[in-house]
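There's a structure below that I have some questions on.
The complex appears here minus one protein chain, its other protein chains still in place.
Labels run A, B and C following the written order; every chain starts at residue 1.
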Amino acid sequence: MREASVGAAALLLLPLAIGDYWSYQLSLYFLYAIAALGIGLCWGRGGFLPLGQATFFGLSAYLSGLALIAFEGSAWLVLLLPLAALASGLLAYGIGVLVFRARGESGPYFSMITLALSLLAYQVANSWDSVTGGFNGLKGIPGLPGLDGFTAAYYVAAVALLSSLAFTSWLLAAPLGVLWGALAQNERRAVLFGFNTNQLKAVAFGVSGLLAGLGGALYAPQQGLVTPQLCGFLLSADLVVWTAVGGRTRVLGPVIGALAIGALSSELRARVQFWEVLIALLFIAVVLRLPQGIVGLLAPLERRLGRRRHRGQGLEAPPHLEPRQAPRLVVDATSAHVGEVHILDRLSLELDRPGIYCIIGPNGAGKTSTFNLLTGELAASLGRVLLDGVDLTGLAPHRIARLGVGRKLQIPTVFPELTIADNLSIALWSGRATRMDLLRPRLKRWSNPILAELRQRYGFLDDTERKAAELSHGESQILELTMALVAEPRLLLLDEPCAGLSPEETAGVIDVIRWASRRLGATIVVIEHDMSLVKELADTVYVLHNGTRLARGSVAEIQADPTVRAVYVGGEK
Amino acid sequence: MSALRFAFEGVIGGYGSAEVVRGVDGAIAAGEVLCVIGRNGVGKTTLIKLLSGFLPCWHGRVLLDGRSIEGVAAAARRSLGITYCPQERPVFDDLSVRDNLTLMRAARDLGDFAPYFERFPILARRLRQPGGTLSGGEKKILSFVRGLAEAQPLALLDEPSEGVQWENVLHMEALIAERKARGAAFVLVEQNLAFAERVADRYLVMDQGRVVLKGARAEIDRAQLLTHLHV
Amino acid sequence: MDPLLITQLVNVAYGVSVLALLALGLAIVFGLLGVLNLAHGEFVMIGAYCAWLVQGWHWPFLAAVPLALAVCGGLGLLVERVLVRPLYQRPFDTLVATWGLSLLLRKSAEAIFGLDYRSLDVPLAGTVDFLGATYPLYRLVLIAVSVVLLAALLLWYARSRTGTRIRAMVGNIELAQALGIPVRRLAAGTFTVGSALAGLGGVMVAPLVTVQPFMGLDYVLQSFFVLVVGGLGSALGLLSGAAVIGGINSVVSAAVNNTYGYFTVLITAILFLWLRPRGIHARG
Partner (left out) sequence: MDQQHSPLRRKVLQAAAGVAALGLAPGALRSVLAAGKEFKIGLFIPLSGPASLFGPTDKACAELAADEVNKAGGILGRKVVIIPADAGGPPAESAKSAVRLMLEEKVDMFVGSHDSATREALVSTIKGKVPYIYTPVYEGGECAFNVYCLGETPAQQVQPSIGWLTANRKTKSYFLIGDDYVWPRKTNEQAKRYIAADGGKVTAEEYVPYGAPNKFEEVVTRIKSVKPDAVLITLVGADNINFNRTFAGFGLDKDILRLSLLLEENTLQGIGAESSKNLYSCMGYFANIKSARNEAFKKAYAAKFGDKAPQLSTIGVDCYAGVHCAKALVTKAHGESARKLMAASQGLRFETAAGTATMRGRQVDKDMYLAECEGTEFKVVKTFKNVPSGSACKA
């Protein structure tokens, strides 16, 4: 915090040192830097790259320009300019909701859409003379009332930049920021914890739109002219490049990039003929040599300054938002297929009372597919899945998870780049944190008895600041199991929880599962091949074959069942 | 096929700066199966990656018929007659099962796979399905079939039975036996002791990156193995 | 049938095929290899300059084809080695790096050839009667060429296993090596071929447009839209993408005007990207 305030003070005193021209020069790049901040947030944290941020910069610039002209000198502008920025934020959010809901993924397609939007915006701005002033732009925009001269412009921009920086760092530190990082690393895992990742990504994009909008809204009064280029591809590309060169993974990166490259290029522009070559070489060099960007160079320094985050006193996590009682799950003659291949064929299960159920069956019998069906990741073509009478078919996976359905995947999936603490926090927030909660840093201090008791068993969980990526295969299995348990689901699906574990570790896990089923009073469903484990675990066993149910009963009954013997012989370690 | 001999001496290696395998020796001849067992995280997978060339040997030698090959690139080792089936991501997710099997063949025809399909009819039924849509066990089976069908003198298999249900594990055992009969050698990393005990000719038990017990199956009984598998 | 209508129809065919021709290289580099190469347009530009040079040396126009293939291919090989190879696992960084590269190539072209608008004499100049309409001969030839190239690509995908191996490599590089695929060589080869094809596209369009260092910008974004709309990694994807983007552009431009044509293209592209997750022809 102290460094921050020092930096802020320095920024505000700077004009005295550098004089009018440089103040003016910087004040423009401050605005670009604000827009770049948004890209850093989406790209560096959220894992998706917006390629058309100029769309929002330009839109707000036009809006605020029109407002300034219409209400010259009026006090209303104090309200109107923020609205101009907000408009972009909302537009971006809206686009985000639509696109992410339809596409879900964060790959180049999203980037392409935003790119196309900025090309479109450019043409509209260019052709719609009556409103935008066409190619020549919207001219004669008055400055902000009472603020003229280069230094005033500088202070407006500087204050805007500082507040944007503060706002962004606050967001990234908040649980919301942690979740953005999490979904960038493993979106599915986040969904299975009941987070609407598409929503979260849309919010991130909305924030980036808001920041771009703020930059644009202030551009109009600063420059007095708004031209179509502001919406165009070239500015969009510049913003991305600045972000990349500055370093997208840290808040300051985009700012440094925008200021350094921006100022550098406008200095070279007049002096060196082939200045663009130098700039291009710089991009390439940085991308190849410094993946972390320029701020990456500061990393060692950071480490020296960097103190460990103090999470402070643990807080008792609140109860779940949805009521929790022992579930009653009925899968009623449900079928599903991928392409033309039938995966589930009129499968029926009744998990009517708490306890441990094991699902066994030959490979390809549809065990994991059954789990996918229950978590809403596999669409049913026929039949219903009822959880306490609520039909789950057609519900989004995150909604189902919110109803108290937890899952541990076959291959251990945690959030590798997050600390153990953050991994556990995310599990604790699952189904407990409201939208507003996600902005409250104190959520990071949440804990609950289950976690405390599991920490007793597994010491490595106390090494809170360790990255999950550094864990061994076995440890990450345990971490994911722990995460699944501390979320306190009513219905917990465990897909081969002992895969790749030694007999020693396996014994431990079996014990934990038995303990959890009592402790949580939950229904636990386990997919397991190893009959010896099934014997230890199962109250009831389901045998699946070719996507349908072959038998149901106690271990003894199953082993006695001739039809089961016919297709299935349990192996032993 | 000449009687192959595969050996590794004092192999040391790991990830980044972390030394995971700390000097391991072993050898097998044609028609033998060497089972590498041990608790999780003792370096079994690391060892097999060192042997297959996906990790560089910091020290030690890997000898194929007396020729030291630790310098040979991973991609080039297949042409030396070495097959490798990794533990994680064992198949090409966005390729069809058919393409997964025939990728390195001139033609897409599946003639030589008939014996495998007899034992694993599930694959024959899934030929047009992308590998990624198979269940964990099915992927392992696909990977196993792809590997054995390469019909090479030496195969390095990393946990072929993981997630595979017992009946199919037995099919794997049978197929391995057939290849052995034809003089093929196997290095097998296994968690499933029951399976290991059925296929292994020799054991190599690891702990903390070192060999703690090795020898022919006859010489070592389950009790000894278990002592090393428990802490 | 009204010859003018026929002419407009041929214009559509021309629009589609020229777009397919220009996107061909990117279909390999991005569609198969998954490299977001923003410098694609500059490879096209270099190809066009090759054609211009050849004319300056009074060589036959066709001599430009091997020259462009060699120059762009060689350049592609170099770029892959220096710029692309380190970034295979970081697609968005490739985006930035190749954006830098495109600047670099544009400026180099400016330094070597100057900014002056260059123009070539059209080989096979003049018009011919075609279905009752008079149409420029060279444009018809160009349609034929791109049809042939697409057919060849289609065949290659169907016959050769290379396409599948490239996808395998991109999907799971370790396993690909385990199967004995020489991944470095394959990747380098793929990028080289793609760059060479971009150059070929440049040669083909050079006689019809003005050749200058900035021409590439016009082509790169279009090509990307063609591919994402059509679907990656399949010749049919390339074809259908070109058909949608180029077709709509031509039809609307013919029926209304270019401005609407351009707007419609952008909007269509957005709708496809949004609602058609894997494009028209998803691969695999």
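One rule holds in what follows: a contact is a pair of C-beta atoms (placed from the backbone, for glycine too) under 8 Å apart; a residue touches a chain by one contact, two chains touch by 3 or more.
Model, not experiment: these values are computed from the prediction.
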For the chain not depicted, the shown chains it touches: A, C
Sole contact to the chain not displayed, among A:136, A:456 or A:563: A:136
Option touching the unshown chain, where A:223, A:448 or A:482 are the choices: A:223
Chain not shown: contacting residue from C:101, C:183, C:198 or C:215: C:215
Footprint left on chain A by the chain that the document does not show: 19-21, 24-25, 28, 122-123, 126-127, 129, 134-137, 139-141, 150, 219, 223-225, 227-230, 232, 234-235, 266, 269-273, 275-276
Contact set of chain C toward the excluded chain (per top definition): 4, 7-8, 11, 14-15, 18, 115-122, 125-127, 134-136, 138-139, 208-210, 212, 214-215, 218-219, 221-222, 249-250, 253-254, 257-259, 261-263
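The rule we apply is simple: only the chains that are shown with their structure count from here on.
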Those chains which touch chain C and also touch chain A: B
Pair joined by more contacting C-beta pairs (A-B or B-C): A-B
Centre-of-Cα separation between chain B and chain A, whole angstrom: 38
Separation of mean Cα positions, chain C and chain B [Å, integer]: 44
Residue ranges of chain B in contact with chain C within the complex: 52, 54, 73-79, 83-86, 89-96, 99, 102-106, 130, 146
Chain C residues within the chain B interface of the complex: 161, 164-165, 167-168, 171-172, 174-183, 283-284
Residue numbers on chain B that touch chain A, as the complex places them: 38-41, 87-88, 122, 125-126, 128-129, 133-138, 141, 159, 162-170, 191-195, 226, 229-231
